[in-house]
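Just dropping this structure here.
Note that this complex is displayed minus one protein chain, with the remaining chains in position.
Think of it as A, B and C in the order they're written, each chain with its own count starting at 1.
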């Protein structure tokens, strides 16, 4: 596969795509981003890398962080995790409370807000220094020590997080939150406020293309079976109530964030991160989805 | 991959699994089946085949037929099909009416009953002899002219199909049924009453492992992109509200039916059909799911 | 109470109210009505009557008929009726299927379509000639032998009744319909197609103001306790998802129909029928509600 030529074609094509959608405005900090930004970084399992645009500029990864915390929690806690959160697509918007009401406070999956808050609660029970430990872990699999939390974003989320406060207290009332809700949310908001570049994101997700091993050292960080399963959850639940649409159009497991980032991966081939801050009405990067659809068309490859 | 040895191990293991679940009883004809039946047929893209148990005994394929009608409708109608049915997981049981109410009669996906009834309605508008044309098509891709509808099953469904009558009239009231509801249901019930063996099922699904081409003649029956997309819908929606669980445990696209059959496929590798009539509480073959989970563990391969 | 002067004031005031809302258009026959029609008839328990406008013109009473069938069914079947239909407000539109799904096919109350269809099914099991018997009963309590079903309306409903077909088959699938669905719906559509004047409606509802006795003959047609309870159901459920609003503004039990009619009653004082075909967005007569609100303001009386 001549990725270089594909990426060049893709870059040309991106410029012809219409720019639609709106930058996330639910927290003040996210609104400040330049809507015209676009970056892409593709990282092949053989060690080659391709990129263009603003691929070295850090942005708020938001919900993409849910993959990191899920992977950590699954590794530490094992299958007991599934007693507290499911693996089914929710069929509802990412911050819905309705399903919780009918399902005893067990969120449908770890990629809706409620589910990721439960995962954060689980990690709080087992990590010594949750924020530091998570950062260390992300730096390790990204192979980049410069990654930081964006404090202003985290504080902006805390200040405007009524919906998430509602979610956590609701689950607490149903017995599915074990730690202090404010501490859990603090950790959760910091995780969402990780600031990363397309390169760092693509690099970190190579572990999911590589059966759980770090590409450069061959260290087996995650169990192979676990990785397969996390990829599966990305496939079915990674894009809120647009998971089916992404799977249909792109055909790869992936995860989006309201900061405009999307990471996707073709197991045993490559991981790819795109960034374009304009979101469609489902909260996914409009141009990001289009770029990934185009990428799998150009490569002629998908998991299907 | 030494499939022969894997299949042998699998057969041994199957016998040690506990037998749980109940045979479908919502129509009298399905209740008559022997719950102890078990068959498996694996059909590799290279032309080799492996099987054991009751793999040559025909059973009612039920909802597995929804893949055939979807593939036909997508091929004939193209992307206009998606104006009338979605591609998102429903997060609800297969025969739910609730979501329709909030979504203007557009079913979430073509694998819930409402969605497949809409697909049947679409086919009724374009096929000359819907039942004969469908049968001809299934015989062709299964490479077996002996396949038939089971009339007693079809009539049993018609006689007891109140829920599906409710679904179709509800969608008609919302403008999403164009033909006579009774004729649509007649076609729909016949499609569900297709009687096939594991061998026939696995053979027919090779077309989805093979980018839309018939394995023996290389005839391109379906567009390559369409096949990729139908596989994606199987991945996210093929198992009612247990789609995530199947994807998580097995990691392959597939489709189940309440007759106890499941077909799954590894694109560009193999298709596999299992049959065990005992269903779990979500309506999927209990032992069938277990067998496929074991199969992907033994092969060490999945799309993820 | 000087009703004559109150009615005169009301007539003057009505003419100053803005005319808003739309005539029901879900069946062709209802669309034909002149939207400017307005009639009112008030019938006091002491035998005096007051009216103005088109109070002697017959119109389609539609859902108002649900009170007649409920009263008949309660009288014949007694409290066993409540095993098949509830008495709680639904909080949902009149033709919703959602609640049925969660509540085993037991409709919330007898005044939503699903509930009234169950009542019709109950009557079909106990009446010898359902249509004739109902008509005879309505003529008796209205003291007017001229009342008829409007066949063209009934047939128009049958031809366009997809939603109600969906409702009845859905309940049948859940075991709450005992007779042939088509026969039940035929009876139900005929009941809705009763054609009556404001005078006839107000007269027939005197039985509910008079503890179950016919005003002129003192015949005890309904049990006193039953009447009290039917009035209570009108209070809490008589206006679809606007029952609270009507109760709040008017303060009397009543029942509306999409033909634009409303009947209300002040127990032991009077019954009153209004007719104005323009409906608000909840399906209740816009001017009819306003007129009744004005009436209770002018009399200074309500049950509260």
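Operating definition for what follows: a residue touches a chain if its C-beta (ideal position, glycine included) is under 8 Å from a C-beta of that chain, and two chains touch if they have at least 3 such contacts.
Remember, predicted model here, so these are calculated numbers, not experimental data.
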Left-out chain, listing which of the shown chains it touches: A, C
Absent-chain contact - pick from C:39, C:53 or C:86: C:86
Residue of A:43, A:62, A:96 or A:271 in touch with the missing chain, whole complex considered: A:96
Positions on chain A where the hidden chain makes contact: 96-98, 101, 162-163, 165-170, 172-173
Residues belonging to chain C that touch the chain removed from view: 86-92, 99, 108-109, 225, 227-229, 231-233, 235-237, 241-245, 247-249, 251, 253, 267, 297, 302-304
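In this section, only the chains that are shown with their structure count from here on.
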Innermost chain by mean C-alpha position: B
CA centroid of chain B to CA centroid of chain C, Å: 48
Chain A and chain B: spacing of chain centres that average the CA atoms, whole Å: 32
Whole-Å gap between the CA centroids of chain A and chain C: 55
